[in-house]
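One protein chain omitted, others in place.
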Amino acid sequence: MISLDLLFEAVIFGVLLGSFYAAVSLGLSVAFGLLDVPYVAHPALLVLGAYCIYLLGTLGLDPIVSGILLMPVFFILGILIYRIYYETFEKRGSDTDVRGLAFFFGLAFIIEVCLILVFGVDQRTVRASYIGSSLEIGEYRLPYRMLVAFAIAITLTVALTQYFSKTFTGRAIKAVGQDQEALRLMGADPVKIKQLAFGIATAINALAGAMLVIVGPVDPSMDRIYIGRTFCVVVLAGLGSMSGTLVAGLVLGITESVVLMTLGASWAPAVSFGLLLVMLGVRPQGLFGR
Amino acid sequence: MKFWISSLSLLAFFFVLTLLGVNEYFFFAGFVVLQFIVLATAWNILGGYAGYVNFGVPAFLAVGAYSAVVLFKAISAPIVVQILGGGVMAGLLGLGVGLLTLKLRGIFFSIATVAVVFILETCVNNWRYVGGATGLQLTRPEGLWLFSTYTRFLFFMMSLLALIAVATARYVQTSYLGRGLRAVRDSEEAAECSGVPTLKLKLIACTVSGALMGVAGAPMPMYLSFVEPTSIFNLSYAISALGMPIIGGTSHWVGPLIGAIVLATVQQVVTVTISSELNVLVLGVLLIVFVIAAPDGIIGLFKKWKRFSK
Partner (left out) sequence: METLLKITELTKNFGGFTALSGVNLEVGAGERLGLIGPNGSGKTTLINCISGAFNQSQGSIELKGREITGLKAYQRTRLGISRSFQIPRPFSSMTVLENLLVPIAFVGGSDGPKEVEEAMAILQQMGLHLKAHLQSNKLSQVELRKMELARAMAAKPKLLISDEAMAGLAGAEVDEILQILFDLNATGITVIMIEHIMQAVMKFSQRVVCLDTGKIICQGTPSEIVKDPHVQRAYLGD
């Protein structure tokens, strides 16, 4: 029998882990959930972001600071990627799914290979004052790095949700996935809106990359497991649901944490993919989907 | 008729080669190229004809390989049985993934194939019977019948499988299946309203594609005398199986063939002249360049060149 104490600790850890997963999936929620772009390269960009943060870390910069500094760079990168995608695929109608997917898979692959060539396959970490020690509450130990990631995750989610509901451009982004005509009538250019959204989605990856490398060591092949985790969250939430992303993240985080504790580390990576397959088979529109 | 005459002649030629005193390395490398021909052709049946991108090729390859291992260990099955077993199991996997996701959009099928890789790799890593994460050694027979080494036999076997794969792709393409799949790829809604049983056709393509990949994987344990998860679940198989048809041309069965030969050659050249890590990168870059600039692949470029020079 598993002790209730251990289970409780796993759940708490799962909550922290889950909000981290949610924040890491926000970019995908925008790019794929709202804009319908088959952005399977999202996790690869996440890992790229993490490595950039690592590099800046070797120069002595704190990961969170690096993350924030990196956001404009990734914003531009996102716009660039979207422009290539749009000009080559989205404009042209049929057959786009295959080529768009092939493009993004290829991109993810190239990023992974380049990272291996430059950094090697070993894991990299960063150092910061909050990494390594834990907060002790009663009998439970909550690692500070998880708490920091949790804090960033919540802030990011709240900021993004507010942006999408309160600002004009934010609401335009939410609308563009559903009704381009209406947007055009309002004088907004759907392509520019999508471009902006994609830029934002990729910029988030910079900060999310910081969280990634804070939470644990990174290696170039991590993008594959994160395809599972991010798509699991986005599908579980339901395409187009921002708030659902947080709930979905928590579900995944807690499940993974409990599995980690009961079945061990060799089974934990399969959780996100398994959950994803179950959702696709049983309720593909997710918990809150449109 | 022309197809059968030329391909059977080629097969006979390969057979004769195995009897001659050609350098053993030729058969070793030839096996790999032929295997890629099967993989690329198999991928294209679903990816090129129907428009569904399978990124979980390593999983199907592994199902083939490990089914072969199980059959070999359990009942000392001969290689033909191993290959059949691998094909059947991988075909079932294709059917399963298809049933789960082919009713949804294409991207969900692709993600599901990535999921299958992970889940299968995790399972294999924990399965002691087939060697788990450390792998399993296998003793293979010396020579067989007229073949002086087992490698030569496997080379010939793989060339036979390549013929079967290409013939299957050719049949699918030219039959009603091919017409229906093309309609599905161009506009699934319109196809359904034109009387095309879209789900049925997609499932057939998925099953056949998966089975052929399993068939390509089944001889691998015997080829290496060794089987272990990391090398089989290698992502480069996924990119190669995807890249070869796209670079060669996805609309015709000749495309994956061309792509496989071209890429295998390029990879050899790069490995020998620059480095072996870079060769994987070259593959990825070529894939993206072709996807963006030459979507109809080498076949498409050739057609354009012909029209130009008229």
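As written, the chains take the letters A and B, and residue 1 is the first residue of each chain.
Heads up, the rule we're going with is that a residue touches a chain if its C-beta (ideal position, glycine included) is under 8 Å from a C-beta of that chain, and two chains touch if they have at least 3 such contacts.
None of the values given here were measured: they were computed from a predicted structure.
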Identified contact with the non-displayed chain, of B:59, B:183 or B:283: B:183
Touch with the omitted chain, as defined above, among B:71, B:191 or B:260: B:191
Residues of subunit B in contact with the chain not shown: 176, 179-180, 182-183, 185-187, 189-199, 251
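Criterion: only the chains that are shown with their structure count from here on.
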Contacting residues of subunit A [partner subunit B, same complex]: 32, 38, 40, 84, 88, 94-95, 97-99, 101-103, 105-107, 109-110, 112-114, 116-117, 221, 224-225, 227-228, 231, 235, 266-267, 269-270, 273-274, 276-277, 280-281, 284
Subunit A-touching residues of subunit B, taken from the complex the two chains share: 47-48, 51-53, 55, 100-101, 104-108, 110-112, 114-116, 118-119, 122, 125-126, 185-187, 235, 238-239, 242-243, 246, 250, 277-278, 280-281, 284-285, 287-288, 291-292, 295
